[in-house]
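A single structure is presented below for examination.
Only a single protein chain was left out; the remaining protein chains are all shown in position.
Lettered A and B in written order, each chain numbered from 1.
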Amino acid sequence: MNVVDLVTPAQTEDVITGPPLDPCKLPPAESDAYLELSGVRKTFPGVVANDDIDLTVRRGEIHGLLGENGAGKSTLMNILYGLYEPDAGTITLDGERLDPDSPADAIAGGVGMVHQHFMLIPRLTVAENVVLGDRTQASTVRNDDGALGKLAKVPVLNGLLDALTLDMDAPTERLHDLTEEYGLDVEPEAPVWELDVGERQRVEILKALFRDVELLVLDEPTAVLAPDDAERLFETLERLTERGITVIFITHKLDEVTRVTDRVSVLRDGKRVETVDTDDVTENDLARMMVGRDVLFDVDRPSTEVGEQVLAAEGLETEDERGFEVLSDLDIAVRSGEIVGIAGVSGNGQVDLAESLVGVRRPVAGSVTVGGRDLTGEGPRAFLDAGVSYVPEDRLADATAPELPVLHNLMLKSYREDSHWGRLDYDAAAERAERLVDEFDVRGVRDVRTTPAGDLSGGNLQKLVLARELSRDPDVLVAHQPTRGVDVGAVEFLREAILDQRAEGTGVVLVSENLDEVFALSDRILVLSDGEIVAETTPEEADRETVGLWMGGSVEDPALADAADAEIAGAGDESTATAEGHTDD
Amino acid sequence: MVGFLAGLLDATVRAGTPLLLAAMGEIISERGGVLNLGVEGMMLVGALCGFATTVVTGSPWLGFAVGTLAGAAFATIHAVLCISLKADQVISGVMLTLLGTGLTTYFGQAWISEDIDGFDTVTFPIVGEFLVDLPVVGTALFRNTPTDYLAIMFVPVVGYFLFRTNLGLEVTAVGDDPEAADTMGVPVFTVRYLCVILGGAFAGAAGAHLSLAFSKLWTTGMVAGRGWIAIALVIFAQWRPWRALVGAYLFGGIEALILRSQGLDLALGADAPLAGLINPTVELLTNPQVMAMYPYLATVVVLVATTRNSLKQRVGAPSALLDNYSRELE
Partner (left out) sequence: MVGGYELDVSARERVPAWLAYGTPLFTVAAALVVSGVALLALGVNPVAAYGTMFVDTLTTPFGITEVLLRAVPLVLTGLAVYLPLRAGLWNVGAEGQLYLGAIAGTWIGLNVDGPGFLVVPVMLVGAGVAGGLWGLIPGLLRARRGVNEIIVTLMLTFVGVELAGYLVRGPMKGGQGNFPVSETLPGAAQLPAIGNLLPDYSRIHVGVLVAILATVAIRYLVRRTETGYEVTVTGSNADAAEGAGIDVEWVYVFVLVAGGVLAGMAGIIEIAGIQGRLRPEFSPGYGFTAIPIALLGRRGALRVFLAGLFFAILVVGGSSMELAFDVPAAIVEVIQALVILFLITAEFFKRYRIGIEREDRDEPAGPTAAGEA
């Protein structure tokens, strides 16, 4: 595109004397594109997180960013917030280039972010948390009219005085104003440790508002909120936009998208699939965009003899450290020779579920039975002895001791068998370890006795963990994200291994965010959303889109939704679609 | 009895000052998230350097200043090791105590027989002129060495610093959750360096007080475990400057009492009821060595009582104490 073409004859004079017109810098008034991401690309080793993404967000709208885990939403926003440096692409905010090297830069540019994990100091008050790090905000000297104020203009003295004074009155007052204006019900003087989750989130929002951000990004904000608090949050967001603040709302929950967003961009596998007006689509449509229809792996799943119940849990309830409920009244049953796949987006209680089924977490209520024996409240040892194997989500933090040799890691669940009168037969254990390394094709092991487990690549370490857990010939196997971060070759191997174990009669609970995997391996599929099992189906009965719907928290009956879709297609009337495409929650 | 009490109180103040000074520094350091087990070594370094300077220059104030700086310099090693090189804080601290003890013993030989005038006690200006003759408390409150008064004056200063300045806010944040502080733009490393070096400065000052005001001489190992008591004091005071003031004089009082325990005659007459039971018990409880245990036992009790999850969020140790922060851990 030629710059000259944009210039009308009357402006030519100006062009000769003034600076060249940059086609990317349209004056704000002529476009309501407030934020423009263009060609953003970001790769991590082995993964393209953002693949040439273009995104436009309009001023004053609530823009939803929808996608599964791994779709690239958080990465994109982290780039915007200065936490990551993109490989390529530009960010334009209100007509100006933004190139943040750190969150401080982003904030200076007017971008604020509320993360999933709150960055708060419980010991300090709300006001102190808000003011933290910005010495100028709370400095008395800046406002002083007298000698002190004059002194404060001196460069070095300036900084010193800022550091060594503190004014909480002005910020507190401002916070009172802000809380009123935006309806955020929080006491600035309250210490944060007293606040509940919803209130703490409001503090995070206040932090951004206090710094006069004009664009606020929220990353899965309702993940930790109760329904009431979530509704309040939505009201708050609406108030924010009424006052001209633009909001980007990252989520995987379809009902939230339809409830609160004006437009929504769906990301999938690092690419932007589409951006639509929320009013124009149904949750069905969104689900389809979110999960797509392609099936990548076609694993051969032979039929097996399904036997007795090996694991059952009833009425499971768990709480997090703050006493907030995670799992609520969850039931699950697994029989020998079947794989029960738990589909769901991360953050809906997967960790609590997996840990409760293996004794690592003691549920607040409910019961867990293994092989007919009630093991409720027992620790990992009891479950281990009962024949339960566990592959946790975080292999480095929970499943292995990376500094110790491969041998020590492989024997972690079986060392008691090699123990005679206190003495451990390392030789026998090493023999067994070597066999496992062979069997499971764990590469990178120079010597089982000396190679530290941490030296292995992700895929091989995972093979090690699986080798250890499967070689016990367990009655129950709980596998949480067994193929995460694993290279393609190893993925195949691991899935085959799980299927083989199933053929041996093990009952498998497969918790996975990867729908392909769930569909490929499961005999039955349970959908976990907000700490509950919201649906049960089989890979034959349901399709990805429907499961995607359920994962997104929708309680729509797909049959009804399909009928509505057909009507839309026939009538071509948008408003009808809106009326019939939603159900009451 | 009155004379005994007066003497006791005088000694209490004198003994409390080094504990108070060292504790001020350690409070700052630990609030920033860095445990400093090298206080004993830093106090020795401050004591020797201060003493030597005074011998050479004749000025106790100069000596005090140098002692303080020496402690700060010594603490810089701890800061570099723990903050930049991510070394284990326990090892680094113990090593510095060892180094400080060794260096001061080694180089201190030459200074053992030296003599100085040091800090004499002075009467507190104006107010003190009138009140110094009060019975019992008069001299204890109003006739002390300048460094005694300095130590007390620092309490509100440190309190102000920690609770009423932006920097103090950042210190608390860094000690509780360096990652959160980092996200808020707080310069975590700089703040931690400051905390550790200030801690060393106070420790050096405490040592200088010992050699320039308390004993006015230098001998090997003259700190005699006060550095460790200061560390205990910080926990006992729950990282609060005003409580450290109370605790310092409490522990100082015990130290003073230990030296004067011969003068204590709390035994009941032999025909008093339960004398057979009470007397030996009292004797045991006022035994000098037993009394010397009290600060340590009290600290353990306080620690056990306050190490409980529900309390941890608002009181108790800085949550990130002993954790070395590194950005790449995210």
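In this text, a contact is a pair of C-beta atoms (placed from the backbone, for glycine too) under 8 Å apart; a residue touches a chain by one contact, two chains touch by 3 or more.
Please read all numbers here as calculations on a predicted model, not as lab measurements.
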Touch assignment to the omitted chain, from A:P155, A:G244, A:G323 or A:G422, lands on A:G422
Missing-chain contact, candidates A:L37, A:A71, A:A479 or A:I498, resolves to A:A71
Which of B:T57, B:Q109, B:T190 or B:T281 touches the missing chain? It is B:Q109
Touch rule applied to chain A and the missing chain gives residues 44-47, 49, 67, 69-75, 78, 83-85, 267, 346, 358, 360, 379-381, 384-385, 390, 392, 397-404, 408, 411-413, 415-416, 419, 422-424, 426, 455, 458, 484-485
On chain B, the omitted chain is touched by residues 35, 37, 77, 81, 85-88, 90-92, 94-99, 101-103, 105-107, 109, 220, 225, 228, 231-232, 235, 287-290, 292-293, 296-297, 299-300, 303-304, 307-309, 317, 328, 330
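Here, only the chains that are shown with their structure count from here on.
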Distance between the CA centroids of chain A and chain B (whole Å) is 48
So, in the complex, the side of chain B touching chain A is made of residues 161, 164-170, 172-173, 176-177, 179-181, 183-186, 313-314, 319
Listed in rising order, chain A residues that touch chain B in their complex are 102-104, 107, 119-124, 128, 131-135, 138-139, 162-166, 191, 193, 207
